[in-house]
Every structure is written in structure tokens, then in C-alpha cells.
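Up next is subunit A:
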Amino acid sequence: MLKIDGVSRRFGEVTALDEVSLEIGQGEFFALLGPSGCGKTTLLRIIAGFETPDAGTVTLDGEDLLAKQPNRRPISLMFQSYALFPHMTVAKNVAYGLERERLPRQEIKQRVGEVLETVGLSAHASRKPAQLSGGQRQRVALARSIVKRPRLLLLDEPLSALDKKVRADMQLELKRLQHEVGITFVVVTHDQEEAMSLADRIAVFDSGSVRQVDEPISLYERPRTPFVADFVGANNLFQGTASGLDGIKSAEFGMLAGTPLTDLEPGAKALLAVRPEKLVLAEGNATRGLSGSVLDVSFYGGVSHLSVDVPGHVKPVLVAVQGASSVRQGAKVKVRWEAKDAVIMAADQ
Partner candidate 1 sequence: GGESSSGSNGSTVAAADQLKPNADLSKQSLQITVWDGYTPETLPQKVKDKLKVKDVQIQLHDTNEIAMNKLTAPGDSGIDVAFVSGQYAQALNEQGLLEPIHPELIPNLANLYPEATQLSYDKGNKYSVPYTWGTTGICYRTDLVKAKPTSWNDLLKPPAWAEKKVTMMTTERWLALPALKALGYSVNTDKDDEIAKVRELLMAQKPHLLTYDDTTFGDRLKSGEAVMVEAWDGWCPTTDPKGNIAFQVPKEGSDLWVDTMVIMKSSKNKEAAHALINYILDPSIHSWAAENINYKVPNKAAMEQVKIAKGSLLDIPPAKLLDGESIIDLGQASTKYTRLSSDVQAK
Partner candidate 2 sequence: MSRSRGRRLGAFVFLSPGLTYLLVLLLVPLALMMSYTVFQRGRFGGVVYEFTMENFARLADPLYVGVVVESLKIAAVTTVIALLVGYPTAYLIAQLPRKWKTIALVAVVLPFWTNFIIRVYAWVILLSGPGLINSGLKVFGLGPLDLLYNEGAIVAGLVYSYLPLMVLPLFAAIEKLDPQLREASANLGAAPLTTFRKVTLPLSLPGVMTGCLFVFVPSFGNFVIPELLGGSKSIMVGNLIRQQFLSARDWPFGSTLALAVIAVLIVLVVVQAWVARRA
């Protein structure tokens, strides 16, 4: 449906996008993930028509999008900074897009009422944006873009100012729009859980380039590059050299068990990544595993994170355990994992 091909955009010295190519299917929920400043907003603005790429093409169902004026594109963009009309009430802001389609008054009124109900702002319909809290503004912006039910919805960090409860409701609503109305979504989010739970596919960006496009579980479990492994979720990375199908050879720890995702020349520099929740913690006198001592235990509501200092490894190793942990700071422990739970990839040059 949406095809982005070799799109680049430079701002003076800065390369915001560097030959980005993506294909997004009809009805797909597509998430963009990447560090701050990597070009996500720029890409959305190009699709919506507010930036012109220096190179590359963007087509929607085969039709050249770049040739179209922004107001003729069947696309809604929710701006990262909301861009609410300050002189209009909340209801007027939301009705704006519908009025442009010359829908009957009655229908506009009804749809605006419904969407305000959905975002929980019915009581605020006649206020001006300046009289709203930050999260309320964000919800108005969201309502304004979803009420149009465009073919393609671009959301730039749509839920970042919302609390967990409201956010969950909004996520449900977005899913409903995807399934019932068949809208295609491209959503920028820095919330990985959100990306993981909502998206059909996720593109990971870095410095203006796409690093990996994959389904959430694949992305999480089979990162292709050290950047993705490190960026998506927490990960423990060990350096070494490739050594057959079941591990890498590490200078400090000898063989470390793991599964290579791609062919690697034996002896080539390689990286092994293993998730904190895949790690198993054993008593310090257990036979297998890397020895270390617990540096810190922190409780993240539901899960406890332990950082374990493993002599020979630069960063502390992170371990996640369900519930409050019984292990105390300073305890001597062993850390180990299964080969199938660790992935091996080529190290960056």
C-alpha cells in the first residue's frame, strides 16, 4: 500500500533520513522505533507532505504521493507537538477535518461526540486548548486525527503524555480502528512495550537509516545487529569470536552458549546477546554459569531487576526475575542461560 523508496532528507549538515525504503501493507499496524533524533518525525512529515525529500519516492497504492498537495492526501498526521488550533474549542478542533469533507452537520456532531467520548474529553468539548492539561491536549490531537478515518493514519508519539490506564484504553481504540475500519497505521513510539504489543511489524531506525524491519517477537528474539539487540529491550551483550553453531569464544569466559542467526566465518568478531529474563540465577556455589555478585536490586512493580557484577565483563549483567526478589545486594551468584535463548550476530566493524 505505502511504498517508501530511497528517501533521503538533509537539513544543512544533518542527514535526517538516509535512503530509507519501507513497504507497509494495507491495514497493517506499523511502528517506527528509534532513538531520539533519528528521523522518525521527518519521515512522517514527508509522507504527509510537509517536507520534500531530497531524493526518493513515496507511493500510495502505486500513486505518486509526492506530487499531491498535502490536503489531497488521504492521510492524517497527528503532530508530535499537537498543533491544535488555539482559537477553536476542542469540539471545533475535532470537527475541523470532517467539516472539510462537507459531511452533514448532524453526522459531524455525532462523530465528534463519539470520538470525544472515546478519548474521555466529552466534558471538555467547549474548552479552548489553552485551558487543557498536557495529556488532555494530546488526546484532542489524537481525536482530531482519528475522527477522519483516513486510509493512512500517521501518529507521532500519540500516547506519550498519557497515564497507563488512559493509554491502554487508547491502544484498544487504535486496535479497534485497525480491525473494524481497516485503517493502516504508522505509529512512532518510544515505548517499546507499546510497539511490541500493538504493532504487526516494527522498523528500527538509527541515524536516519532503517536497521531492521520485523514482527515484534522476531525483532525481540532475533535482533540482526548489535544496535537492535541493544536498543530493543534490555540485553546483555558479550564479545567474542564466532565459533561454530553453538556459541562464541570469549577471551574472558571461554565458550559462551548461543545460536547464530546468520552464517559467520569462524574466528570473525561476533557478539552474543541474551535477555535479562532468559538468565537464570543460581547460588554462588552452583557448578555452571558465570560467577558474580549482586550490585543492586530494584523493584519495577511486578518484576525485579538485579544487576550483577561479573568480573571480566565491563557492564553489570542484568537479570530480571518475576515478583520481589529474595536475593539481597552483595550476594554471590552464578548466572547462566540456554544456548537457544542467546543469539549470536556479527559485531559492528
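By definition in this document, contacts are C-beta pairs under 8 Å (C-beta built on N, C-alpha and C of every residue); 3 or more make two chains touch, one makes a residue touch a chain; residues count from 1.
The set was built so that all candidates are chains of the complex that A comes from, given by their letters.
Bear in mind the structure is a predicted one, so any value in this text is a computation, not a measurement.
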Item checked: Selected partner (touches subunit A in the complex), from 1 or 2 -> 2
Notebook entry, point to check: Which of the residues in subunit A come into contact with candidate 2 in the complex?
Noted result: 48-50, 69-71, 73, 75-77, 79, 81, 83-87, 96-97, 100-101, 144-145, 148
